[in-house]
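This view holds just a subset of the chains, kept in their places.
Labels run A and B following the written order; every chain starts at residue 1.
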Amino acid sequence: MRLTSAQANALVKAAKSKADEIGVAASVVVLDFAGHLKAFSRIDGAWLGSVDVAMRKARTSVLFEMETESVLDNCRPDAQAHGLEQTNGGLVIFAGGVPLKGSDGSLRGAIGVSGGVVAQNFAIAQAGALALHE
Amino acid sequence: MRLTSAQANALVKAAKSKADEIGVAASVVVLDFAGHLKAFSRIDGAWLGSVDVAMRKARTSVLFEMETESVLDNCRPDAQAHGLEQTNGGLVIFAGGVPLKGSDGSLRGAIGVSGGVVAQNFAIAQAGALALHE
């Protein structure tokens, strides 16, 4: 099943709620399962640089169907796919990108968050992702 | 004054309402006055190609502080700036990009819409732009 526009907006809203709660000005991106932009919001005060970082995080999670931080494990100098982060126009491999999976486990899209420290970005992305199943 | 995240979301919402009303599946982009992404939503069923077109329309309206269709008037073969559309990474010069002006006339940002025929896109963008002053 495809991610609907209403769902994408609900994800952004849930992520922004979490961001407000922890006091982070972030950019929040939702992509569909093919990596195309579905919804976006930049909270007032977020770094301009957060737009591209959030986009790339979500894109990385779509492309490899995993959290961005898990992609990092494969990219380390001694890991099996060192340099993978240079492919696909440039991945972002630190926390903040989370794949969206349906109840059947299939990829529905991804959410990407940038603006805080990585633990905050991950918490915000996860709060957004949870809204998919509400 | 800067365009707030709340205002950007209100613009997208108003534009989507208009799109629903006239039965068009569109992408709606809101940029700040310097051309950075502030809010975005792609309605279910909109062409994937509409994302980039809507982005470029809004960007064109920021860069030249006018509706995209007015930029076209300067780009025609016999007009003074033929080929202008090739600058700035590629402009879009048909209707659907509308600058957002504050009550003092200063540029606040722009809205870009793609997905329907140009008259529809323009109507949707204008409906969004009107929400700035509500």
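To be clear about the criterion, contacts are C-beta pairs under 8 Å (C-beta built on N, C-alpha and C of every residue); 3 or more make two chains touch, one makes a residue touch a chain.
Here the structure is a predicted model, which means the values were calculated and not measured.
Colleague: Taking the 2 displayed chains as a starting point, can you state how many identical chains form the whole complex?
Modeller: Here the complete homo-oligomer in the file comprises 4 chains.
Here is the rule we use: only the chains that are shown with their structure count from here on.
Colleague: As a quick test, compute the distance in whole Å between the mean CA positions of chain A and chain B.
Modeller: Going by mean C-alpha positions, chain A sits 26 Å from chain B.
Colleague: Mind pulling up the chain B residues that touch chain A in the complex?
Modeller: So the residues of chain B in touch with chain A come to 2, 4-5, 8-9, 27, 36-44, 48, 51.
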